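For this depiction, one protein chain was excluded, whereas all remaining protein chains were kept in their positions.
Presenting chain A:
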Amino acid sequence: MKVDEDANLLVLIIDTNPIVWRKSNFSLKEALRHILVFINAHLALKHDNDVAIIASHVGVSKFLYPIPMTHENSDKTIFPNMYQKFRVIDEKVIANMSALFEDVDTPNNYPDKASSMMAGALSMALCYINRITKADEIGHVKSRILIISVSPDSPYQYISIMNCIFSAQKLCIPIDVCKVYGSDTPVFLQQASHITGGKYLKLEMPQGLLQFLMIAFLPDRYNKKYLCLPGEERVDFGAACFCHKKIIDVGYVCSVCLSIFCRPLDECSTCRTRLTLTSVRQNGRVI
């Protein structure tokens, strides 16, 4: 298949947790300006390129673009100096972002304000990609996901995130992660990029966000094969236990359904098989 015929779909997931953005010394507005330029660059590479943007907020995740047209107000003025597609997308994103922040009550009532709804955003992205791929009869659309993350992953979302990651792996959709602010742990996004063949980049200087995005995340799937891109190679394979959602390094795994527990159980809570430990040593004695 010729490269010329490929259309690239970039699905961008932006983590918009206001509390964490406030903590970082880089404002969300500034970051959004960088991101918009990056989106325009992606669209400019090829005529067929397309983009979808999802905001992962506190307790909710929403599409910023594309959203089915509402007949409220679509600015009909045409700016002759600007590429129409850029303008449309930029405006929509800005408008929907403001609409997102309008609603104060839902995030406020959400108990866990430390992290964002990453699992939801990933699921929405995968569903959208699936729809586009099915609708595309010729089979030219190559999609990928880029996550711009600031907040730590919630261990409570471990199972959902892992399921999304495995689906992405099955569909051959690389997940790239750009960590603007925040520590690495928990490491689910690192594992996501590792398994799906994407890149994980942690920024020391958020002010250079645009430059990092352009170098590391602009090349599409075809070109990545021929370029050597920066990214972290070492992955920490931690997991969250299914019973208490705490991050563990060493645990017990059900041999039937592979669910992870932090302490030995008599019966697996997911598949209800009776479990017996045959060769486990505790304090030197065999159980």
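Methods note: a contact is a pair of C-beta atoms (placed from the backbone, for glycine too) under 8 Å apart; a residue touches a chain by one contact, two chains touch by 3 or more; residues count from 1.
In this text, contacts and distances are computed from a predicted model.
*Asks:* Just by its UniProt name, which of "LLGL scribble cell polarity complex component 1", "Trafficking protein particle complex subunit", "Response regulatory domain-containing protein" or "Transcription initiation factor TFIIH subunit 1" is the chain not shown in this complex?
*Replies:* The correct option from "LLGL scribble cell polarity complex component 1", "Trafficking protein particle complex subunit", "Response regulatory domain-containing protein" or "Transcription initiation factor TFIIH subunit 1" is "Transcription initiation factor TFIIH subunit 1", the UniProt name of the unshown chain.
*Asks:* From the list A:36, A:88 or A:275, pick the residue that touches the absent chain.
*Replies:* Residue touching the absent chain, from the options given: A:36.
*Asks:* Which is it among A:94, A:127, A:256 or A:277 that touches the chain not included here?
*Replies:* With A:94, A:127, A:256 or A:277 as choices, the missing chain is touched by A:94.
*Asks:* To test your reading of the contact rule: which positions on chain A touch the chain that is missing from view?
*Replies:* Touch with the absent chain occurs at residues 18-20, 22-23, 28-29, 32-34, 36-37, 40, 90, 94, 97-98, 101-102, 104, 107-108, 111-114, 119, 154, 156-157, 159-160, 204-205, 207-212, 215-216, 228-233, 242-243, 245, 269-270, 279, 283-284, 286.
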